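Apart from one protein chain that is not included, each protein chain of the complex appears where it belongs.
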Amino acid sequence: MSKPEKFFDDKGLRLDGRRIDEIRPMKIEVGVLSRADGSCYLEWGNNKVLAGVFGPRELHPRRMQRPDTAIVRYRYNMAAFSVEDRIRPGPNRRSTEISKVSREAFEPVVLTHLYPSAVIDVFTEVLQADAGTRTAAINAATIALADAGIPMKGLVSACAVGKVDGKLVLDLGKDEDNYGDADLPVAMTQDGDVTLIQMDGNLTQDEFKEAMELVKVGCKQILEIQREALKGKFDQFDTEEIEEETVAEAPKSEVEIDETVEVETEVVETEEEEVVETEEKVEEEVVADDENDEEPDENTDDEDVEEGETNE
Amino acid sequence: MNKKLVIPGQFLSSDVKNAGSGTYIDDGKVYSLLYGILNDKKRINVLPFSGKYIPSRNDLVIGTVIVVTPSNWIFELGSAYDGLLHVSEFPRRIESAQMKGVMSVGDSAIIRIKDVNPAMKVEITMRERGLRVIKDGRVIEIMPTKVPRLIGHSGSMISMLKKETNCEIFVGQNGRVWINGKDNDMDRLGEAIDMISRNSNASGLTDMIFKFLRNESDVEDDVDTNTVSEDVEDIQTDDVEEVSEDTSRKVDMLLDPEDE
Partner (left out) sequence: MSEVMSKLKKDYVYNLMLKGQREDGRAFDEMRDITVETNVIDKAEGSAKVQYGDTQVLVGVKLQLGTPFPDSPDVGVIITSLELNPIASPTFEAGPPRENAIEMARVTDRGIRESGAIDLTKLCITEGEKVWMIFIDVHVLNDGGNILDAASLGAIAALMTAKVPAERNGVGEDFMMPVRQMPVGISVVDIGGELIVDPGRNEEVVCDTKITITSNQDGSICAMQKSGEGALSEEQVLKAVTLACEKAAKVRENYLLKI
């Protein structure tokens, strides 16, 4: 690949047809790995990244433990085949630096002090790299953290802004990244607090201010996509239909029962129907009343949920 | 009834006084800390969809021995924190040399969290009736956040499950569920528990599970049922029933919170 002759067409659109303030299409899937406590697969332009969260779990070696808080470990790793020229598997200076700043992008929002001595592991794998893999990985990691049930003050959204042919553009594409004049990846909280910022290239102070405005727009859009992805995971929310169906079908089972036992069964069946009815009434409340003992921010009650067994 | 999916950082209410679990307050507003379901019937609580078990004093859990020292058993609890059972917390006197004979690596037991210090050092006891080493049956793992759902309001789900499957059931707070009964009953119960865990957000869940078990039992050989209950009775001990009385009180406390 060589440097494109121009980065904008006559209408001011970019190489891939985007406006200067438009991000590449993003697709998010939540909960894709059965072994991780939380996970996310994210495609953004031609980036394909996977994030998995494990923990809070026990931290080894023990000397790394901190008695007052959990630590966050973040691994940014690229698959050997994720880029044009194969890279050697395993960490290198670049991935080590990205892992560090990405971890620090989450530390302000994750409530680590709720898990003394433990570790929350965030692993991100870049399966295909386009431009902006670190921001893609952060966007996936925040979803995986939520999916793992890790308490956070909010999601983290990340996007880059850059300068190409003297113009500021949002979410650099591959060529824009390779041949542009500046690259400014930023991660921010929903309130706009910056949790990651890096830059290379050259920007005037005025351009920088403008760039920050632009990147805020990008992060807002991404935050919306992230929210939608999380909300979409449980779309089967209200299952009135199942309820109706169940009530309608329940008595049918009698039909299939052998005549010889029918009398007996009928008695049982009536009993059960009563049970079902009462349960129906409480059912609505159950959902509302279910308390969870695992209350991260407020641990006032010590009630037990326990079940022994009695036999009838 | 308000049953709404919320995500971390989502604004929930301005009613700061009633901010409950799974929430935080910022600048006079209540936000969600978790990805889960909002319950704002009285206090504003968020019940997460998932999450690891955090040991808490008095919890009854099922642990697996991972280390045996001359005076302690260390239990893995499905949590970031292991639990320490000192030999003096075992119901009878044990000599150092006997430790492994009583419980060795891989053994499971029903135990109580005696204490948790601020550094999350977890102490365990078995000096209580009903707490014991588990020798038979199966242990099924569900997400700890789904435990209340498995028990149900006033224990409704669990009593239905017991009645329909003729199995003994013990639900540990850490999401480990011990079941014991006849093999095919345990199979059915296992499937039912899996179903509860997968559909924990559905309404009419008890019904759905009831129907599932009924249909299943129609298919299967009903003749066995009597033998099964006898078997189970044999396994029963007084200890277990004792836990059970204790249980109904506590589950009710949990599922009928102070707001009623």
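Letters A and B mark the chains in the order given here, with residues in each chain numbered from 1 onward.
The working rule: contacts are C-beta pairs under 8 Å (C-beta built on N, C-alpha and C of every residue); 3 or more make two chains touch, one makes a residue touch a chain.
No experiment lies behind these values; they were computed from the predicted model shown.
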item	value
Selected residue (touches chain absent from view) among B:107, B:128 or B:164	B:107
Sole contact to the chain not displayed, among B:60, B:120, B:134 or B:147	B:134
Which residue of B:16, B:66 or B:94 touches the chain not shown here	B:66
Missing-partner contacts on subunit B, residue numbers	64-66, 76, 105-108, 134, 137-139
Residues from subunit A at the interface with the omitted partner, ascending	33-36, 46, 48, 50-52, 54, 57, 60, 75, 77, 79-86, 89-91, 121, 123-125, 127-129
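Methods note: only the chains that are shown with their structure count from here on.
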item	value
Centre-to-centre distance between subunit B and subunit A (centres being mean Cα positions), rounded to whole Å	27
Complex contact set, residues of subunit B against subunit A	1-3, 5, 7-9, 20-24, 26, 31, 33-37, 39, 41, 45, 47-54, 56-60, 80-82, 118-120, 130, 144-145, 147-149, 151-156, 158, 160, 162-163, 166, 168-173, 180, 199, 201-208, 210-211, 214-215, 218, 222, 229, 232-233, 236, 240-247, 250-251, 253-257
Subunit B contact footprint on subunit A (complex, rising order)	37-38, 55-59, 67, 70, 109, 111, 114-119, 146-155, 189-190, 227, 230-231, 234, 236-240, 242-243, 246-247, 249-250, 253, 256-257, 261, 272, 275-276, 278-280, 282-299, 302-312
